[in-house]
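In what follows, a single structure is set out as structure tokens and then discussed.
Of the protein chains in this complex, all but one are displayed in their positions.
And then chain A:
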Amino acid sequence: MDALLAVSEVRLSFGGLQALDGPSLQVRDGEVVGLIGPNGAGKTSLFNCIGGLYRPQSGSIRIAGREVAGLPRHRIAALGVGRTFQNIGLLASQTVLANVLAGAHHVAAGGWWATALGLPSVARSERDHRERAMALLAELDLADVAGRMVGTLPFGTLKRVELARALMGEPRLLLVDEPANGLVHGEVLELGATLRRLATERGAAILLVEHHMGLVTSVCDRVVVLDFGRVIAEGEPHEVARDPRVVAAYLGTAA
């Protein structure tokens, strides 16, 4: 069977800067793949290409066999792609619960006419999704803040709210951009367990961008390393972490 996500030789440049220089990678159902690399390597840019936010100049991105380049963004979401943003893409004027519910948009019932007429199916869908949202919030230790306005909460909490929102859409492919950023140690462990469960129990394919190597090695089946928009290494997490090219890439930018 084909991989759920198949990225092949994607090229993206901003003016003279080659953000993505033809990387290829695949993620299968139920697989957690780590996407690591130094700052500016192109990890977030690749996410943005997959989600349709950026349009690559060449290359192909297929989700469940379907080419997504040029597809409207909301259609890509409807293919079952959920994501979180590195710098938080929550609606600051809304409560945590409302934000999380917004993630159910493409799986919930309720078009304009059905909603205006107050059809029972709409009310039922709303009730079901509220229950699901509360359950997800509880699972991510967010039940206490369900009614709080997003603008008043710390960064680490918001990262988990975003994850909860992405999960509300029942993604087949989940793109998570630095979810451990702003979390304390215990929370990182819980987050890892949540991602792992999502992959094993629901068969979701997860692409995880993360600088927290502990999280990467504990949850990822495989790791892909990007540097200057190119894949420089790929493989089992512990091996990749010892790969001299990877070490050099990280040292190179840390200096």
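Operating definition for what follows: a contact is a pair of C-beta atoms (placed from the backbone, for glycine too) under 8 Å apart; a residue touches a chain by one contact, two chains touch by 3 or more; residues count from 1.
Heads up, the rule we're going with is that contacts and distances are computed from a predicted model.
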Inset, instruction - Tell me the UniProt name of the left-out chain, picking from "Nitrogen-fixing NifU domain protein", "Response regulator", "Branched-chain amino acid ABC transporter permease" or "Phosphate-specific transport system accessory protein PhoU". - result: "Branched-chain amino acid ABC transporter permease"
Legend entry - Contacting the left-out chain in the complete assembly, out of A:A102, A:M134, A:L189 or A:M213: A:A102
Inset, instruction - Could you tell which one of A:L90, A:L137 or A:L163 touches the chain left off the display? - result: A:L90
Inset, instruction - May I ask which residue of A:L137, A:L158, A:C220 or A:A241 touches the chain that does not appear here? - result: A:L158
Legend entry - Of A:Q57, A:T115 or A:T200, the residue in touch with the unshown chain: A:T115
Inset, instruction - Using the touch rule from the top, list residues of chain A that touch the missing partner. - result: 51-53, 72-74, 76-78, 81, 83, 85, 88-95, 98, 101-106, 108-110, 112, 115-116, 118, 122, 125-126, 141, 144-145, 147, 149-158, 160, 165, 169, 181-184, 186-187
